[in-house]
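Of the protein chains in this complex, all but one are displayed in their positions.
By written order: A, B and C. Residues from 1 in each chain.
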Amino acid sequence: MTAPAPSPAPVAPVIEKTAVTKRLQAVGAAREFGILLALVIVVIAATVANPNFLFSSDGWRDLLLTPSILVLVAIGQAIVLITRNVDLSVGSILGLSAYLTGRLFIDIPGIPILAVFVAAIVFGGLLGLVNGALVAYAKVPAMVITLGTLYAYRGINVLWTGSDRVNASDLPKDFLALGTGQVLWIPILTIIAIVVLVVIGWIMKNTRGGREFYAIGSDPAAAELYGLRVTRRLLIAFVSSGALAGLAGVLYTARYGTVNSQAGAGWELDAVGAAVIGGVAITGGVGSVWGAAIGGVLLLTINRALPILGIPDFWQRAVVGVLIIGAIVLDRVLAVRQKRKLIAAREDD
Amino acid sequence: MTTATASTATPVRTYRDYDRPLWQRLLLTREMAIVGLLVIVAVVASVSVRGFGQPITLTYLILDVTPILLIALPMTLIMITGEIDLSVASVVGLSSVLIGVLTQAGAPFELAIVVALVAGAIAGAVNGFLVTVVGLPSLAVTIGTLALYRGLAVGLLGTTAVTDFPEFWTDLAKMKLGGSNVPAVLLLFLVLLVVFVVLLHFTPFGRGIYAIGLSKTAARFSGVHVERTKLVLFVLSGTIAALAGVYYTLRFGSARGDNATGLELQVIAAVVLGGVSVFGGRGAIHGVIAGVLLIGILASALRLANVTSDVINIITGVLLVASVVSNSFLAWLRTKRRAPGGTARAKASAAG
Amino acid sequence: MQTDTPQTPAPPMLELSRVVKSFGPVVALRSGSLQLDSGSIHALVGENGAGKSTLVKIVAGLYRRDAGEFRLRGEDVDFTSTAQSKAAGIAVIYQEPTLFPDLTVTENIFMGRQPVNRFGRIDRKAMRREAEELFQRLGVRIDPERPAEGLSIADQQVIEIAKAVSLDARVLIMDEPTAALSGVEVDRLFAVARSLRDEGRALLFISHRFDEIFALCDTVTVMRDGAYVATTPIAETTVDEMVRQMVGRDVTELFPKTEAEIGEPLLEVEGLTRTGVFHDITFSVRSGEIVGLAGLVGAGRSEVARAVFGVDPYESGSVRLGGRTLPRNRPDRAISAGIALVPEDRRKEGLVLESSVARNLSLVIRNQLAKAGIITNGAENRAARVWASRLEVKTNALSTVAGTLSGGNQQKVVLGKWLATEPTVLIIDEPTRGIDVGTKAEVHRLLSELAGKGMGILMISSELPEVLGMADRVLVMREGRITAEIDRSDATSENVMFAATHAAAQTPGAHS
Partner (left out) sequence: GDSGSGSGDGGGSDNLAITFLPKNLGNPYFDTSSSGAKEAIDEFKGTFAEVGPAEATPDAQVSYINTLTQQGVGAIAVSANDPEAICDALNEARDAGVKVVTFDSDTNPDCRDLFINQADAEGIAKVQVDLIADQIGGSGEIAILSASANATNQNAWIDLMETYLASDYPDITLVETVYGDDDDQTSFDKTAALLQTHPDLKGIISPTTVGIAAAARYLSTSEYKGKVALTGLGTPNQLREYVEDGTITAFALWNPADLGYLTAYAAKALIEGDITGAEGDTFDAGKLGEYTVGADGVVLLGDPFEFNADNIADFDF
């Protein structure tokens, strides 16, 4: 046995991608493709049942507009889920930021719209920071912490809002126009959501920081041993989720015009549902914000398509439930197949 | 640690059972902290809140917390195995609706109860099947069934609420124990309490539950039937949630699809407050009972003091967070007191 | 106890002296001292629980010391996180592999320091190239783009090593890196270690295998009971001397195998098959017999043991105990029939780490301890005390959390919990992996004694001397099949190794 040269000259790749690896990467992409396909099928089915679903200017606009706000929240939720945590307080953060948005316009007449955006995003980020700090420093499961802040933030919201509410007439016309306006047949809210999605999707895939989220979620203890800055990453994840919920709050106000103390109540389950449907594993380390975003679109589009397909209103929740369960069962089946192949690959190596 | 070097040479070791004295083990626990807090809150409230001292307070308190107490029992066991069941409130709604639909269709009420309980057991079994056989995380599964079961409930009954139930049964749900102020449902709860305490703390099955929560793999290698245990617990959870649904229907005399919406979060908040770890493996029933009562008494006292529901929510949330954070904080204080590296560094730099 | 290390003019690379660390009432380190020099490989040895891993974790910044000095190149340091030690040029391979199962092998190696372009975008091509270079240098063939999930333990260890090597660290610490490696892989690791030494790095190597220490290291430090004992150049010491320093006495009989009367077949396994894992496994274990199951790591021995016990599935074949067929997938039925399995990975499979010693010892027999279905702490403690004292587990109280015991003592608890079931057949997977010499001899004596009482024992072991010393009959597995059955009298290391590696001779192992 001779010692190899300390620094071998660069060599041509010698280790081929195994067939299994290739197939796995294909499956990973297929997961997102699968939901996209489901989405397309739903849209086509609804359009066949009623062409207006797609081929009227309102139909087209609503198809894009309705899910845009949830997509933002789902992106934040996906980041947190990927680190093997969960943020149940997003609905409450959204509600608080939405009300803050309204108050800013009412209390500071003439405030620039951009300033309101910044304020709500920072505010949401701060609320997220509280979650993150409690999770990261106190080492308490995120589920418990954010369940607590779900109550607390909503309580603060009700306390602050009381029976007051923000009405569309309190808000500047320019701002409300954001909620319904379009650029080249694409609603402004959708453009904002897509820009956020592309940026965060890129970061999660291509930067060191992004990959660390996956590492932490894949095995938190190993990440600690490895010397990753776990605390900082967790803070960033929760701040992002909070800030995105804050941004969603502003857009909520722009779209719906009316904000009372219950704005965004129950959104946490939609956000988690969207991410899970989109292939983000609740056990961390797996999935992408793209999947979560498509999951969110699918969830809300199905909601809108059901009545058109003749399924009464009342059964919508049941269908959503079946959908969530179907998605996670599908993921599970894919994962089991992947594992079997990996082991088989080791055998014939 | 003493220097027992050569193991063959030393006499056989002796072992103490515990490294802490009995009183410490009994009193210095998370559970007793909650019990203590409960006592303090109850005393302060009776002294300072007008109207809290009346016997009727107890009646209303028990009527209010009974569904939570009932559901918290199996939830405790499930959470100790490291799983969670978010679908319980939807099962309450589904069971309520089934009773309504059947009564409306003219079925005897007893039959309706049985059907509701069986449906609850099936709902629990579906959760259990997806978690144990298919191998999915329970958080995701029960978020799905939370929507599904609620959807079935709302779908079945549509716009209507069924309100016509036999008086015998509705009275039973609100009956007081022989002239006292204590509602008779308390008996139902106490029976289940005994069953669950024995099951969790005094049976091999219970030992298995803790082992599963701390290490699923090690439990499986030790002959614990991990899957079957979890399945049994989910079925129990579904059944008891359905029982709570029966009570809910009778107490309010109304079967509605949206009954008990959001109750799951209250149950989980109480269970966690009572010292059960969401990671599994830790927790005890007395802590959970104290947790439920603490939230119940706080809400009752605050409402009497004309504090609005939002403040009550804030307090519940803060209490929940504080109770879990305090653990870590105390642990951190303990390490801080012993001042690690710090002293060493000071000495080293003095030495040059 | 004083340090008698030679004074060098330049400050040593890394120096610890009189370091103290306790966990609550447990003093893990009473006085740990260690000095690493550049361009040298240093061995650290000591019994289980001597405090080796604790010392390593202090250097890594995972624990903070309570007292004592810690210098790096003459400068006082006090790490509060692993990131700091990494930044200071210290790489650590921990006793247990720490990989991210969902990420690719390449990402695992470069996590946190991936090559990036101007915009902070990870340069995946460059990363993959570097990974391939690393693997070539280490002489392994692992697809750099497969996920870490599902890698064998040996492969996981190789990736840990690749990670540490790629860090280009000044100090490389390896806590029992060879425990799961086969001979060829160990040789390759050593070659890399030597080349790193020749580049002027300081290496620390922890192992319970003396042959490896003598083959690789320049100096050795011995620890006992959390304290420093001595540091000696390797050329000036012998195995006996080291063992004496570690144990505080002479250890002579390492494998006290006593002959037992071999009786009726107890366990009969026939045609056991699980696609892709093992095929057509047939063997039997008789009463009073120790059957050794040898083979390279990855041969599938543990899987066979797990399938027989019922924790893993199998597709065809049968397992009979005393003539009665056992159902598949039912460990509880296997236990009640009289099989016990001491698993390979005691931290994950053997123990409920966060549970007390008493609960662990009584876990399997909980049903027997229950009276009328009711079990109490008292009954558990009584049962646990018997086995704790019989195996001399080093702990103060039965309520001690099992995870805080040292590796060897944990292994004793695992053994105890299974012996408490009074099995007729004991399957024991790597009975002495990571166990010090003193305890090793005890375990072997215990196995002999149990066989003497008529128990049938199936012993899986990767250590040839152990197999040859203990087994009445040796089964050899290769790639999921039994390739040889050799009687005690005929068994030599040559014929066992031949059966284990036979067809594997032209596999990618050999260095080109």
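Rule of thumb we're sticking to: a residue touches a chain if its C-beta (ideal position, glycine included) is under 8 Å from a C-beta of that chain, and two chains touch if they have at least 3 such contacts.
Bear in mind the structure is a predicted one, so any value in this text is a computation, not a measurement.
In terms of the touch definition stated at the top, the absent chain reaches A, B within the entire complex.
When the full complex is taken into account, the listed residue touching the unshown chain is A:Gly59, out of A:Gly34, A:Gly59 or A:Gly273.
Residues 50-52, 54, 56-57, 60, 64, 154, 158-161, 163, 170-171, 174, 248, 251-254, 256-262, 299-300, 303-304, 306, 308-310, 313 of subunit B touch the missing chain (whole complex, contact as defined above).
Annotation for subunit A: contacts to the undisplayed chain at residues 50, 52-53, 56-59, 62, 66, 154, 158, 161-165, 167-169, 180, 252, 256-258, 260-263, 265, 303-304, 307-308, 313-314.
Throughout what follows, only the chains that are shown with their structure count from here on.
Centre-to-centre separation of subunit A and subunit C, using mean CA positions: 42 Å.
Partner subunit A is touched in their complex by these residues of subunit C: 60-62, 81-86, 94, 98-103, 107, 111-114, 116, 120-122, 128-129, 132-133, 135-137, 139, 141-147, 149-152, 155, 187-188, 190-192, 194-195, 198-199, 276-277, 479-480, 511.
Residues of subunit B that touch subunit A in their complex: 84, 130, 134-137, 139-141, 143-152, 154-155, 158, 257, 265, 268-269, 272, 277-279, 308-321, 324-325, 327-329. Taken together, the subunit A residues at the contact with subunit C in this complex read 1-4, 6, 8, 10-11, 13-18, 20-21, 24-25, 206-208, 211-212, 214-215, 217-219, 221-229, 284-286, 339-340, 342-347, 349.
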